[in-house]
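My structure is below; once you've seen it, I'll send some questions.
With one protein chain removed, the remaining protein chains of the complex are shown where they sit.
Per-chain numbering from 1; labels A, B and C assigned in written order.
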Amino acid sequence: MIDKIVDGFAAALAGIKDGDTLLCGGFGAVGEAFALVEAVIETGARDLTVVCNNAGSGQVGVAALLKSGKARKLICSYPRSLDPTVIDDLYARRAIEIELVPQGTLSERMRAAAAGIGGFFTRTGADTQLADGKELREIDGKLYVFERPLPGDFALIKAHRADRWGNLVYRKAARNFNPVMAMAGKVTVAQVSEIAELGSLDPEAIATPGIFVDRVVVHP
Amino acid sequence: MIDKIVDGFAAALAGIKDGDTLLCGGFGAVGEAFALVEAVIETGARDLTVVCNNAGSGQVGVAALLKSGKARKLICSYPRSLDPTVIDDLYARRAIEIELVPQGTLSERMRAAAAGIGGFFTRTGADTQLADGKELREIDGKLYVFERPLPGDFALIKAHRADRWGNLVYRKAARNFNPVMAMAGKVTVAQVSEIAELGSLDPEAIATPGIFVDRVVVHP
Amino acid sequence: MMPLTRRQMAWRCAQDLRDGQYVNHGIGMPTLVSDYLPADREIVLHSENGILGMGGAPKPGEEDPDLINAGRGKATLHPGGSFFHHNDSFLMIRGGHIDLSIMGAYEVSASGDLANWAIDGDTRAPGVGGAMDLAAGAKEVRVLMEHNAKDGTPRIRARCTLPLTAKACVKRVYTNLAVLDIAREGVVVREMIDGLDLAGLQKLTEARLTLAKDWKRLVTPVL
Partner (left out) sequence: MMPLTRRQMAWRCAQDLRDGQYVNHGIGMPTLVSDYLPADREIVLHSENGILGMGGAPKPGEEDPDLINAGRGKATLHPGGSFFHHNDSFLMIRGGHIDLSIMGAYEVSASGDLANWAIDGDTRAPGVGGAMDLAAGAKEVRVLMEHNAKDGTPRIRARCTLPLTAKACVKRVYTNLAVLDIAREGVVVREMIDGLDLAGLQKLTEARLTLAKDWKRLVTPVL
C-alpha cells in the first residue's frame, strides 16, 4: 500500500546530507514551508545550496536556515523582503555565495531538470551581465543564452491538502514555485495543512500528481 | 468587455490562410474538435501543415481535412488508428509529406514555442534515425539532440466548458494535447460543449487560462 | 510648471490601456496603475506569482493570507480569474502572451534599452526578480518613472550607464514631465506638462528629443 505520509520532520528529512541542493518553495513568504525548512537545521547537514525565489524574511523559514550558517550558497532571483536583515548581513560579510538568476529562468531551469531537458536557449538575460560566461546563440535573428537544468536533492514545499498517494492541491497564490520544485526534487517533501481521503480530491484539479511527491508531513 | 465567444465556425476560423500551420488537439479521437477541424475545408485555405498526434480515424475531423487535399504536410507521432484508410492512401500515393516526431518531443516543441524557448536538448530520439541531420551534443556523458520550437498559426482545440474570458476546463483524458496547443497557437480557437458564467469555473481548476484562448465556439 | 505626482503618472499610464489587454505591472509605482483602470474597459491583470484577473486590495477583514500580489500586498481575484504555478506564469511572460508590461526603471536609452535592476554602490544582495523575463518576453514594455533622478541626473539617456535588463525593449515612457515614445527615429515627445517646452525638456534629458507633430499638453486630474 502506498502511504507517503510520514510522522514528523526528522522522518520527512531523512537522508539529507552535506552538500545537498534544497529547492524551497514560496514567493514573498506565501507558500513557504517554514517549519519544514527550519527543521533542516536540526539535521546537521552543512554546505547546503538553497534554491529559493527570495531569501526569506525576518528570522523564520529560509531566513532562519540561512542564518544558521548551514548554507554555502543561495540561488535566487530576488533576495529582498520586508525584513532582509539576515541575507543583507550574510552578503555584507561575504558569508554566502549568491547566484542570481532571473525569476523565469530559475523556474524554467528547474522544469528542465524535471523534464529530462539537457539545456535550453532563452532570450531572458541574453543582453545582460547575467549571461557572462554563458553560451550565446543567435536564433532567427535574436540573441539567446543557453541555460542548464537545476535539479534538487530535496524539494521542500508547502501545499494545502494531500492524500496518501501524495497528490497535492494548493491555495491561491501559495501555489507559486511549489509544483515546479516538486517535479525537480529527487526527494520531494510536502508540508501540508490537511490530509484528504484518497479519492476525495477532484482528479481534474490535482495541481501536483503524487508521482512527484515522496513524503508528506502534516503541520496544521 | 471581453467576450471571446464567436458565432459559428466561419467567424471562429476567420483569418486562416494558405500555408498556415494548424495545431489540432486530440489523442485517438478523444478530445479532437471534429466539427471545427472539418470547417477548415470550407475556408478554402490550402497548403496547410497539420500538427496532430495521430492522423485522424475514419472520414471525420483531421482525417476529413487530410482527405480534402488542403494539407501539404502532416507533423505527427503516430498516424495510425482503428481506420487509417485516409492517411495510408495519401502516404501510398506520396500525396502528403509526413514529419515524424516522437510524441513527447512533439509536445515539448510546442511548449517551447509557447514559452519563448529558442530550442532545447533532449535524450529522446538522440540514438535514432529521427535525429539525422540534427545537432547532437553530449551533456554530462549522455547524447542529446537539439529540437526547435513548433508554433502554430492556429490551434484548433476541444474543451468541455469555457467562459467568456476563454478560460477552459476539459473532461478526463480529453485534455491531452489541447492545453499545450492552446499555448502554442498564435490564434487559438476552442470548440466547447458548454458555456459557463464568468466566475463559475473554480479558479484553482482552470486547466487553460483565458490568456491562451482567442475564440470560443460552441458545438454541443 | 507642475510635475505630475506619482498617482497622476499612474493615472496617465492607465488611460492608454485597451479593452481586453493582459497587463503585468511591476512593483513600486506601477502598482498604482491598478487604481486607475478605466471603468469602460475590461483589463486582465497578471501577477507573476501565478494570478490572472487580479483585483485590487481587499476590504478590511477580507484579506486572505494566501492571496498577495507581486509586491507582497494583499490582493483579490476578479470573477474569471485563475491561479496557476510559477512555470506557467513565466511561460505567459516569456512566451509573448502578456500584451503589456509596465515597469519602473532607473534608465531608458534612446534605442529603448532598459536598466532597472541594479544601481551603483548598492550594498544589498543583488536582486533581479522577473524584470529580465518581462523585458525580453512581453509583447510591449512601457516604463513609468520620474524624468530625473533626485540629484537631477537625466534618466532618459543616449546610452544606459547602469547594467542592462534588456536591449531595445521599451516602447513608451511615462514620466512626471512627459509622455515619450521610443521610435525608429529616436525619442519622440508626445505630451508635455503645462509650462514646459521642448528646449526645457531637452535640458532635463540626455537623449536627443523630437517633438511629435500632434503633441499635446499632458493633463491629468488632481490626484
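Basically, a residue touches a chain if its C-beta (ideal position, glycine included) is under 8 Å from a C-beta of that chain, and two chains touch if they have at least 3 such contacts.
Since the structure is predicted, the reported quantities are computational estimates derived from the model, not experimental observations.
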Which displayed chains the unshown chain touches: A, B
Identified contact with the non-displayed chain, of B:117, B:174 or B:187: B:174
Touch with the omitted chain, as defined above, among B:125, B:152, B:166 or B:185: B:125
Residue numbers in chain A that touch the chain omitted from display: 1-2, 111, 113-117, 163-165, 167, 183, 198-199, 201, 203-204, 206, 209-212
Touching residues on chain B - with respect to the absent chain: 27-31, 53, 55, 76-82, 84, 87-88, 90-92, 98, 100-105, 107-108, 110-111, 122-130, 170-180, 207
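We adopt the following convention: only the chains that are shown with their structure count from here on.
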Distance between chain centroids, defined by C-alpha means - chain B, chain C (Å): 35
Intercentroid distance (Cα basis), chain C paired with chain A, Å: 29
Two or more partner chains touched - positions in chain B: 115-117, 203-204
Residue list for chain C, restricted to those that touch at least two other chains: 77, 83-84, 90, 94, 136-137
